[in-house]
Structures are given as structure tokens and as C-alpha cells.
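For reference, the structure discussed in these notes is given below.
With one protein chain withheld, the remaining protein chains of the complex are depicted in position.
When the chains are written out, they are named A, B and C in that same order, and each has its own residue count from 1.
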Amino acid sequence: MFSKILVANRGEIAVRIMRTAREMNVATVAVYSEVDRTSQHVLTADEAVFLGESDPAESYLNFDKIIVAAKETGAEAIHPGYGFLAENPTFAQRVSEEGLVFVGPPAESMRLLGNKTTARRLMSERNVPVIPGMTAAESDICRLQAAADEIGYPVLVKAAAGGGGKGMRIVRTAGELPDAASLAASEALSAFGDGSIYLEKYLDRPRHVEFQILADMYGHVVHLFERECSIQRRHQKIIEETPSPALSEELRARMGAAAVAAARAAGYVNAGTVEFLLDRSGAFYFLEVNTRLQVEHPITEMTTGLDLVRRQLEIAAGLPLPFAQEDILRRGHAIECRIYAEDPERDFMPSPGKIIYARSPEGPGVRYDHAVYSGWEVPVNYDPILGKLVVWAEDRPSACARMIRALKECVILGVKTPIEFLLDVLSNEKFQAGETHTHFIEEFFSSWRPSTAGDDLAALGFVVNEMLGPRTVERGASVGPAQPISPWHRLGAWDMIR
Amino acid sequence: MFSKILVANRGEIAVRIMRTAREMNVATVAVYSEVDRTSQHVLTADEAVFLGESDPAESYLNFDKIIVAAKETGAEAIHPGYGFLAENPTFAQRVSEEGLVFVGPPAESMRLLGNKTTARRLMSERNVPVIPGMTAAESDICRLQAAADEIGYPVLVKAAAGGGGKGMRIVRTAGELPDAASLAASEALSAFGDGSIYLEKYLDRPRHVEFQILADMYGHVVHLFERECSIQRRHQKIIEETPSPALSEELRARMGAAAVAAARAAGYVNAGTVEFLLDRSGAFYFLEVNTRLQVEHPITEMTTGLDLVRRQLEIAAGLPLPFAQEDILRRGHAIECRIYAEDPERDFMPSPGKIIYARSPEGPGVRYDHAVYSGWEVPVNYDPILGKLVVWAEDRPSACARMIRALKECVILGVKTPIEFLLDVLSNEKFQAGETHTHFIEEFFSSWRPSTAGDDLAALGFVVNEMLGPRTVERGASVGPAQPISPWHRLGAWDMIR
Amino acid sequence: MNFRLKIGSETRSLEASPLDETRRTTVMYGEITHSVAVDAIDDNHLNVRLDGRSLNLFVGAAADGAWVWAEGRARFVEDADKLQRRKSSGLLDQPVAVTPPTPATVMRVMVEVCQMVEKGQPCVVVSAMKMELTLAAPYAGTVTAVNTQAGAKVMPGEILVDIEPLTEAKADE
Partner (left out) sequence: MNFRLKIGSETRSLEASPLDETRRTTVMYGEITHSVAVDAIDDNHLNVRLDGRSLNLFVGAAADGAWVWAEGRARFVEDADKLQRRKSSGLLDQPVAVTPPTPATVMRVMVEVCQMVEKGQPCVVVSAMKMELTLAAPYAGTVTAVNTQAGAKVMPGEILVDIEPLTEAKADE
């Protein structure tokens, strides 16, 4: 095993990786940009190296600086986390060439899978079902128009190099295509450094179901069951759960086998995720492979009991996977909610700012992977994720109830978050019935507004806080306990919020 | 299911019970004494009722006040937690007579099992092995002397009504017996209201292995495997784990069957724990039944995936257990460390005071059930438990590593805690080899002292804090980042503490 | 004591009696009266008994108001009177100017001085937190100034493009 690794990332995922590394007695090196000088991942590492300006190109995307940092600190491997350089095959190759270990798949697998059109072709050849669509990137608008006519509207414009919804556009009529293509190409260029786009058939209210895979260097590939990630806003996942309410054991086995076949087709090594769309008839289509650790990996960890970061490091160090497919068992139900600095009332627009106060939910079955603390300023330069709240319970209803309890314990003051929105989604009847699909938010929550009952309580809090005035809190002061008031008093306007 | 329950307890266990109740949509009523007005359990409940003075007799032990509180708030059931009234059959009976539900076993079972000598007789009759010793309480010193001679020294003086090490004394020679008997009787009287004592054979370095049982109202009894609680100071558990490193599957099955037989013998209903001593030859002896939820119940929850408080409430509400013995599976390894306000340098003497600052450990596989917050004053009136730090991991070595990581993230300033001591125990070779027994601390850690390396870092912290001076922290201030220093600088005196 | 509070787009009035020595008050919310008892747990945490029901409220002071959290719902609460003063500075109005909603970097400027724009016409594309946002003209008119350029770091309230509105007569055409 490595004695020291560098984590080429920031925020909650860097913290999460460092915790497992510490438990494996592997020392950790953080890297940071100007604005992240006192960010949580810097505080968590054993040592930290300053990279440069806050602009990602000068810091978290800068190959040279990261490699110098690894060499100067004596790190033997680089874990890229997710985002930034995690799916950049050129970086992975450079790391290897420098005599360091990249904790992820070989550059060649990443290249194959990173280009969505190549990946689609490869999967078609191996009989993994793919969504009807173009098999090569295209920039000529006339050819895109022709392809769209052939596939049939609605079509989806997608970035060939991308992921996470970046550069993705739904196009319902031919007239919308030129603008959508141009915007998508521009977003893709700025996000991935590659503006290639392609089109595919747009499915009506499918589920997003993905399979976690692990592959060692010796050709042993297993899957760790599925995650359903249908609850999305702006094409980005916001609630994930496992198991999927939609999968029978038979379908799970078939999809799992397809995921393993997809990984094998690409010569995959390390942890990865094979994403599928599952349509309403039960047919599933290969979407893409994410060649990295996913944001939502904790729900798989909680149901399978396996630490994915530990496995990643073991695989990267050349250890064989110590279990077979039949040894991997799942138990109970896990749900993750992503907590972003964003405003659910304004199309989930980023809401950076200073965290005035933060307090973590606790208690049985709750895991909160985050990088937030009171007084920390959420930088405007990076993805606005604050943390991931994850719960595990015996079954789906208990997990929903636990998530609601945990969200209600999760205090973040100073930026907008989707917590209230998430509470309403989790309390929704159709969600509780497991009737989820990728347009769920659009269909049922597009006109969502915060409750006025919440306004009433906020007004109350403001008023009593003003009346208490500036204070140094002294408990056990001489005034004696505030006597309890009969709970039988009429609750009036406030009792609706119980 | 109940719509509202009263939790007749305080601190971390009350908070833990309320969290599950909330997830079950059961409203919660806290009760509190003068000193607990702003304690965490009061803050966690939906409503709270003031009982009276801080003296337990005026508050948490006061039958009448608690029952009035339950009736006035409309609570249908009373959960006693552990300690206080949890094992008081008179209270349980009174609760039933008042038309409320006691979340625990029937008063009759508690009476049978609560008196250790009666319990020992009962178990002997049912072929559950018991430790050689007296089968009736005795106060006459001459008869105690005679019994001790018959059993053979060393003998253990125990409180007939007690538990948790209260009133317990080891006596190695006849000369020590009178004083030990008198002190034990006095402690038992003040702790349990019953000064009866008896003697039993003292085993050499046995392990403490207990089985969690669940029994519904319909005679269905199952066990949830064992917990090993051998690491004790002052006869009180401080580290617990499951599974026990000492049990083969065959021995586990035999002890589990004995535990179920013990529960059946007493007509047991609800959650309980059958405690055994396991000697070095593999023979096990019935010790006692704890007729309540144990402090260490979370390790069973984490390995079996079952929420014991949920089961307690379901059983109390008359629901049948929804699973059979063979449905209960365990996975991985869990460890609990008890965090008390106590001084490990001074025989774990209580160390009450104000918590200047507290910060919870977080991350994968960590659960911290506690009732501490910055600014809270630990009352001198009650058991000094602050919280229980629990971890789960795939196997015992990973769980040990995770506990060490979590303990190092657990910040409590203002009172002494055993955290540093626990870190040293967890790092001990014999502990890591699983060679634990009830005299482990006595044998290997009786002369334990905090490390001087810790003193060095504390001195550094004090000095830099003084030099920074009083401050309002402003991040992103104009002075620019503190430039990183080469990690290759010699660490000098401090590198030993890595 | 009377309070006029702005929460989101709503303004509401509350009346509260001063806290007594046991930290109790009566809060009147229109016609309904509530009894309230409060304990300060720390600088940000209040425990409130509202008609006997225990609530944990978290309050964080910010410029011109405070964030208040209750059971997963966070609100920014402003004192309506202080607000009035800010409003006259134009910072708090609904988007009626081409200004970014969050600190951002300008990607493209899509209009020129003297150009006529329609309501909703894209004027500037900015990027914030990995997302591109198009800032549209809030009303029809003529561009009188472009105050930014690609690559500029811009802040909310900064007017990136000045637009002189059409007169109503013209707009109705």
C-alpha cells in the first residue's frame, strides 16, 4: 500500500478520501488554490501544498503544479476525486509517465469511455443496448438537423466529452436546434475543453439507474448493485437511492451483467459507474460510463458495507479484489441528498456566500460528508456542492423518514440551500411510492415555493432574537427556568407546520 | 403505534430514543430537572415538562411527577432509557396501573431478574450455567464469612438489586470482607434503594460476553448476537465490540440459545441483555439479565441493521416481531467507546464542569450518540456520560483504525475525558490481537499516563493562541496565505507523535 | 413592540410584548395570540416554546437582516424599515437591469451600443460556479452603454448594459 497520496481535489470529496486514507495509515497531501487556503480539505490533510490562483486552470486543473506537489511531498499516488481532472485521460497518462500512480482507470479506458460516441459504438458491438442516436460527434448544423429528423424529436443535444448534465439540451422542435447546439457546444468547450456534441433520442420520463463496478488489474470485474438517480434538477442528480424501487431481482441481474460487460469491453480497472436509462416498459439503455468515484457512492457503501475509496486505493496499489460477485450482499435502503449552495426558488441557481452558521445532523444511520464550517466562505469559483447527506435504514419508508429527520437537523445559515425543497420532495406521495423518473422535479415541482408556515417561524425567530439583544450566553443564570406552558393551548396559525 | 411517548431519562440516551421516535412519527415529551433546563434532551423533544430539583429523587426518580407529566401531555407510553427507573419493577407496575404503557419488560420479569440471587436460582433450574456462589442475599457478616470460605477466595461482593458495577467489591482475603461488605451494602442502598448483597466466585481474567435479546408479547424470543464488553474500568464497561474475537460459531450458537432460554425462563418481553462471563477454558456462566436497553446497544444495531428502539416501541405497542432467528444476520465489526467526563489519570474519577468547546467526529461508518454542546455545563448530579462513539467497518482491524480516526476528531474542551486513554488502549497490541478480559485495564493500563508528546503540542497551541491574541476571525484577510513550509524540515521532538 | 418584517416578497407585521424576567412573551400575529418562552442556547441557537411546543431556531445576523432557520426551512428576514432605505439605492428591486444574480465572470457580450433590444433578448452570458447564465433585457429599449467585457469579474447590482426603455407609446406598437 502507498505510504502517502495526494488528493487532487477540494471540498467534501477530498475530505472523504482523506478519512479513509488515514484509516489505512496512508498519509495525505492536500492541494489548494488561493481562495481555499482554509477550506476543510486543507485542514483535514496531513500536509497541504499551495497551487496558485483560484481560477481552476491555475490550480486544480493545472497538471504541472499538481505533479510537482506530489513529487515534492513524496506522494506515490494521486487520487483525483470527481470533477476537475478525474476523467481526463491526458492527466492520467501524464501521472503514469511521471512514475506516479493515478487512482482510477487506465488512460486508454478513459479515452474510450470519455468520448460518448465512441463508447456508444463500443457498447453496441458488445450487445449492451444503447439509446438510438448519432454515433459520432458533429458540429455542422445541417447534418445535426438531418440526424435529428432521422432520430425523431424530441432529441437530446449532448457533449461528447462531458458528464453531469453540462452542455446538455432537450430540443423539442427543429427550430430550437441551432441555438441549443451552439449553447451546448460553448458550455462543453468551457467545461471540458472540448466542444464536440452529438444527438440522441430523448426518452419520455425514464429512470436513471446506474451500476457501481469494481475491477482489479487482473481482469476480475464485479458490480455492487444499482443506484437510482432519477431525481434531478438541471439534468443533475439531487436525490439518489439504492435499491431502485423499479428493479426486480431478474432485471437487476441482467442490468448488473450488462454493466460488467460494459466495463470489460473498455478494459476497465478501478471503480466506475455504468449509467443506464430505464424506460417505462422495463427496457434499459446504456448511457455512459463515469470513469471515477461518483458523488453518490456512499449509498452503495452503506448498503453493501464496502468502502469504495479503500477498494480504489487497494486496486491502484495492485491488490486483487478479495471477493467474488456472490460475496457482495446488500442490506436495507440508503438515500443521499445533495446539499448545494443554490436557490431552489430560482431554478437552483448557485448561491455562494459566507456560511454564518452550520450544524451537522447526527444520530443512528446518518452520514454527512461535507466540507462546511461556520465562518467559511463558499467560493464562487467552483461547483457549489456543500455536502451530501446520506442515510441508511432497514427499508425504504424508514430511510425516507430518517432522511426527513436528518434534513431537519441540518442547519446552514448564510446561503440558500435546497434543504426545504428536498424535504418537500421526500414527503411527496409519488416519491414515497417510488414513482420516480428523470423529469420528476420538472413535472411535480416546477412551481415549487417555500411554505409560508416557514415564514411564520422565521418571523418569530427574528423577533425573539431581536428582543434578547446582543448577549453573552450564560446558562444557569439566576432568573430560574422558563416555566413550561400548557401544550393544550391552541396552536393557531402555527399548527399547520407540525 | 403510540402517537406520543414520554422519555423518563436525560442526556444522550433520551436524545437517541427521541430520534427514532421522530422517524416513527411518534411525538416526544422530555422531562427535566432544574439543572437540565437547557440540556440537549430537552432541546430535542417536541415538548418538555419540568419535574423539580436536580436531586434525582425530586426529578428523574420521582414516580408521581413523571406520571403526571405523561398524563398532562397525553403521552401514551413511557420509555425509561437506562439507569434511573429503567429497572425498577415498582415503577413499571405503577405505569401500567395508571393506564400507560411501560416500554420494557413486565414488572414481574424485572422483579425475578432484578434480584440477582433469585435470577441465579431460576437460571440454575433451567440449566443455564451460573457462577458458583450464594443463592440468597445475606447481611450477617459471619454467614458471609462462611459462604466465602466455602466458595473459596477471591470472592466478589455484589448488590442483589444492582448493576453497572455499583456496590461491587473484589475480596481477596477474609480480613477484607467486613469493610467491603459494609461499603458495598451502603453503595447499593444509595444507588438502588436496596442494600442486599451476596457473594460469588471470582473468575480469573474472564471475558464479559453478553447477548442482546428481543421478545414480543406472543412468546417469540430471538437473540441479536453478542457484544464483548471486557474492557472495563471500575467494573464499568468502557469499550464494547461485536462480534467477540473469542467466539466460534459453535460457541456463539450455544450461548445464544442459553440467552434465549434465560429470557424465556423469566417470561421476558421487550429488549434485554443476558450477560455471561466466559472463562479461559471456553466455559460460560450466566451473570445477570439487564432488563432494559443497554448503553452499548448501537454496536448491535450497526452489525444487525436493526433499530432496537424501534423494536422496543413496536413490541410495547403489541406488535409481533416481524422476523425469525434465522432472518437476523450480522455484518462487519462494530466498536463503541464510552466518552465520560472523567479523569483516566485519577482512577476515572468524575470530572464535571463546563464544556468550553465540543466538536463531533464525522465521516463514513461513524455514529456519535451524545448530548454535549459548546457552553453546556456537565451537571454533578448524574452519571457523567457525555456520549458514545460508535464505529462500524468491514472487519475488526478496519473498525479499530476507524475508531482511532474518529477519536482523533472528537474534540471536548473543559472537562477531562478518557479519549486519550481510549486511543492508547485501541493502539495496544494485545487489544488489537483481541486478547481482552475484564481485568485488561487493571493489568496493562493501571499506571497509564498521558504522553509528553501531547504536552508538547498543547504548549505549542497555547503559545500560538496567546500570540494571535483576542480576535474576531476574518478569513480572506489581506495578509495573503501563509506560505507552505517544506515538509522535509526535521520534525525534532515532535515527530514521535506522528 | 411592533415589527415589520420582509421575508421573500411578503411583508408581515408582528406585535410582541417585551420579554419578562423568565424570558416569556406574547406574540400577536394578526388576530391570533401566541405564548412564547425562549432560552438562548448559544449565540446562534434559540430554543423557543411556542404554545408549549419546543422549537429550535437558529439565527445568523447578516448585513441588513438575519438568516433564521426552523425545522429545515431557512429564511432571510429583513427589517422592512431598513429595507426601505436600501431599496432607494436600487439594489433590491426585482431584476429590472442587466446585472448578474451572483458574482460571476462575463463570457460573452451579445449587444452593442445603439442596438434596439426586445424584452427578454439575451444581452450578456456570464459564468458562475460552472454554470452559464444568460442575462436578458428586462424591457424593450435601446442600449445606451455596455459597461463590461468578456473575462470581467462582475457582482450583483453592477449594471452590465444600460438600456433606455421605449416610451409606452412605442412599446404598445
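To be clear about the criterion, a residue touches a chain if its C-beta (ideal position, glycine included) is under 8 Å from a C-beta of that chain, and two chains touch if they have at least 3 such contacts.
As the structure is a prediction and not an experimental result, all values here were calculated from the model.
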Study note, to complete from the structure: Shown chains in contact with the undisplayed one are A, B
**Study point:** Residue of B:Ala253, B:Leu329, B:Val411 or B:Ala433 in touch with the missing chain, whole complex considered
**Key:** B:Val411
Study note, to complete from the structure: Sole touch to the unshown chain from A:Glu23, A:Glu47, A:Glu210 or A:Glu241: residue A:Glu47
Check your understanding: Since one chain has been left out of the picture, which residues of chain A touch it in the full complex?
Key -> 30, 37-38, 42-43, 45-48, 373-375
Practice item. With the missing chain put back, which residues of chain B would touch it? List them for me. Key: 166, 183, 186-187, 190-191, 234, 341, 346, 349-352, 356-357, 359, 374, 380-384, 407-408, 410-414, 416-417, 419-420, 423, 450-468, 471, 473, 475, 479-494, 497
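Heads up, the rule we're going with is that only the chains that are shown with their structure count from here on.
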Check your understanding: Of the other chains, whose C-alpha centre is the longest way from the centre of chain C?
Key -> B
Study note, to complete from the structure: If you tally C-beta contacts per chain pair, the winner is A-C
Point to revise | Where chain B and chain C are represented by their mean Cα positions, the distance between them in whole Å | key: 50
Review point. What are the residues of chain B that contact at least two other chains?
Key: 37-38, 47-48, 375
Check your understanding: What positions in chain C touch 2 or more of the other chains?
Key -> 39, 41-42, 49, 52-53
